[in-house]
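A selection of the complex's chains, in situ.
In order of appearance the chains are A and B, and numbering begins at 1 in each one.
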């Protein structure tokens, strides 16, 4: 997700969205007051030992917007421009996301102001462990369960799990304190392709509503990263004709349908879909104007 | 303490003070980085039921500046202008105050943005209990021990103690989680007059340095509230001649020494020292220019 610096902060936007929705459903004033704010906002400033032996102090956040439905659920992001307002907005959105799906979780989010690309693996581990130590008063399987987000991954979740387990459970591992951890440590299978698969679930439901026969539908997909390529593969397996796909270097087009497993393998080798033999090269703009039944902006 | 709105925030001032002190002692850069920031800053937004059945949302803070020397120690204030920056500054100053006295405590502070004079006793209790609930993840005899501060008092400390005990100890009372509670609940005897007594301890030490004989010294005291009247009484008991005292309505003067117990009784009855029979009425300005050996701005 691009993190621009808007005139309005992300949190202002989130509150504005909430007020509009609250108007629509006629939400009473008291609940508005409660839901307009975040229950808890924790700011931590913590030292990290760098590889050269020096110490730098970093700033991190962990916010709980609302816990009425269950423990807080929400990712932790590492980005040099993370602000408290951004984290508050994302925590609020997590409440809505969980509520819409009927999941027994409240909304939370966290972040550290750091450019992780400037850190060595050891420094990244040090930073993660100390940040986790500082916010561990909020965490727990029944309180707050982080997940990966921008610039964080299963390895970082493993460090969070280990640090929490060490501090709060005498070293006994507590897998339930974090999701998105490596499957070896109890992470969920299928997490990597969950986003793309979710897109296809949504398309299947929409196809029923609009009477689209997916075995005949023509599909165009903008973006061929994790989400886009997974959606392409799953639709291909359902019999759909994926006629166009693109990545940051450009797009490809084959009106009879692309051989998606072959495109995935090609991109794996060459780094792009562009140049795939059995297709015509097109621009990203052209891709968005291809004739199709389903267009996926992945 | 007056809480003006400076151009510079209180926190900016506190950091500037710290940097000057750090320059003087040649503090190394890494410790400066750590001590310049607050370890933890918790912001809570919480609903309170009002007497008319409505719900209002209030904002509170609890900050830990540094815990290296022991659990956080620092008051909780209720004031409509409390800000996070103010609380951070006060928490930092608590670290310095404890360290200078060699007390095994770190620096903390808390506050709620509220004008307590606009609340009924029931609302004040509701607000205190819910605020305590929200910050109770930080509190504990070995973690963080609040105390009274601006607009908070022993009764409020009792509610804090009870709420913490109810939430964190299954209802068993934990007196050690808060200081400044009623003596009936284990509060320290002598707390009320501690400030005035401390003033006299300081005077006794200074008198040794400056070779002042306290049994002959003439004392003038500006202010006759809790601190001033206690200091007056203790110096009177030491044999000093308290020749002038004042309160917001004006001052009184008797060059042979005032009968302080009688002055205290007089103020208790009439609301002011002014009019005390065995003394001459003077202005507050005159008081500050009376001939004396010791002047106490209480």
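As a working rule, contacts are C-beta pairs under 8 Å (C-beta built on N, C-alpha and C of every residue); 3 or more make two chains touch, one makes a residue touch a chain.
Every value quoted in this text rests on a predicted model; they were computed, and no experiment measured them.
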| item | value |
| --- | --- |
| Whole-complex copies, counting every chain including the 2 in place | 6 |
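Keep this in mind: only the chains that are shown with their structure count from here on.
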| item | value |
| --- | --- |
| Inter-centroid spacing, chain B versus chain A (mean Cα positions, whole Å) | 48 |
| Chain A to chain B touching residues, read off their complex | 30, 33-34, 36-47, 54-57, 59, 134, 137-138 |
